[in-house]
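Removed from the display is one protein chain of the complex; every other protein chain stays in position.
And now, chain A:
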Amino acid sequence: MSETVSLPSILIAVAIIYFGVRYFFLAPAAPSGRRSNVFPGARHIDIEKVNQISQMFPQVDRRAIAWELSRNGSSVPATTERILSGRPLDTPPPSFHPPNLTPVSSSSSVRGPSTATLPKGQDLISRYNLTSKLKTIEDEAVPEGATISKGWAATKSERAALFTKRREEMILNARKRMEDAARREAKGKGKASE
């Protein structure tokens, strides 16, 4: 009696082994099996992520970034770590052409860190092309304690415009105040000598 094993318990054991093996060995194999198709990742590449990394490392080829992302599960930290570690990214196969992977607009790369290349001793008015704006402020009086505008905007270009405006306000207000002070001083001297 004790040696006989009941049929139901055999069936249950077989079922457990079957699902166990399936769970542990076959499940992870399924996605990797799908992965071996021709660059399926190319369809899922998040262009925002490519841009993000490309901004940090403009010297790295954007196609290589996309290729790396397509293979490491679209992980930005893993990609940046790899670039920083000094291991060059793998060259993508020639047939790898993710859609929308156009270079970032040239206008943004042209602007770059501009101040570094400025000639020595250049004044702020000519550096920021404010000569034309000097005329328009000539007649307006800068109110005493005029403040610089502040604020925030939702888009990158609006923020850039706002920043430019604040910068110009600060420079032009200062210039105007200094001119007025010089004029007052000259007037004071004129009166004193009369």
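The working rule: a contact is a pair of C-beta atoms (placed from the backbone, for glycine too) under 8 Å apart; a residue touches a chain by one contact, two chains touch by 3 or more; residues count from 1.
Keep this in mind: contacts and distances are computed from a predicted model.
The protein name that UniProt records for the chain not on display, among "Ubiquitin-conjugating enzyme E2 2", "Translin", "Protein FYV10" or "RCC1-like domain-containing protein", is "Ubiquitin-conjugating enzyme E2 2".
Across the entire complex, the residue among A:A64, A:L101 or A:M170 in touch with the chain not shown is A:M170. If you put the missing chain back, the residues of chain A touching it would be 52, 55-56, 76-77, 80, 84, 104, 108-109, 111-116, 118, 120-127, 148, 150-152, 156, 159-160, 162-163, 166-167, 170-171, 174-175, 177-179, 181-182.
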